[in-house]
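Complex shown without one protein chain; remaining protein chains in place.
Coming up: chain A.
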Amino acid sequence: MARAAVSGRLTWRVSSLASSDELTSSARRLVFEVPGWPGHLPGQHVDVRLTAEDGYSVQRSYSISSAPDGNLVELAVQRVDDGEVSPYLCDVLTVGSQLELRGPVGGWFVWRATDPAPVTLVAGGSGIAPLMAMVRVRALEGSRVPFRLVYSVRTPEDVMFADELRRRAREDPGLDVRLVYTRRAPEGSPEPPGRLGVATLNTYGWPAEFNPHVFVCGPTGFVETVSDVFVALGHDPRRVRTERFG
């Protein structure tokens, strides 16, 4: 699988939308059927290309949120209201429609199930997508590598994969999930809403002495802040891997 994912030059593949569901009021889960998909590693992404009739084309990168599953590739797409691509993907593209997709790409922001080091995952908003793939592959492979996920969202309604995360936190041995609300916390929440800070990351992430892998994905400012905190907490900067989505 890993080998298939890294050898040979990359070409665009015409792919069709197999299903589309609401993840939150502003994000959708899109599953594409990609002929000849070679499989992927959790954390890798795809490029999506849209081409207009006049030849104008635009491309965007999206992290894969699914574990390998034949020719199916799941993306979690946050609608950016003034965006060129995401409103089309979320609101216009219908099941059965086609677009061009290429991947999987990127071998750096990747978790390998053979690596025994503990893992801290930190997501901001739709940055959960590649981390979700890691959590799912961990379960699929029956891995006992200890995972801690800290997921920052504005409000309880913004949690993507909420039901699945709740279930996995209960059923996947060695997976801890901590939600942090920045604008509004659910009723009865022990903590008031607030930005993800040093104390939370120190408490809910693995300590630097455990030499964990740290994967941080989210908006640029979020990733910058969080990765600085981990380095300040004594983590080896080379083990703090980031994926910013601008």
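Quick note on the criterion: a residue touches a chain if its C-beta (ideal position, glycine included) is under 8 Å from a C-beta of that chain, and two chains touch if they have at least 3 such contacts; residues count from 1.
Here is the rule we use: contacts and distances are computed from a predicted model.
Looking at the choices "Multiple sugar transport system permease protein", "MJ0042 family finger-like domain-containing protein", "Cytochrome c domain-containing protein" or "ABC transporter ATP-binding protein", the name in the UniProt record of the chain not drawn here is "MJ0042 family finger-like domain-containing protein". The chain not shown here touches chain A at positions 3, 6-11, 45-47, 59, 61, 102-103, 105-109, 220-221, 224, 241-246.
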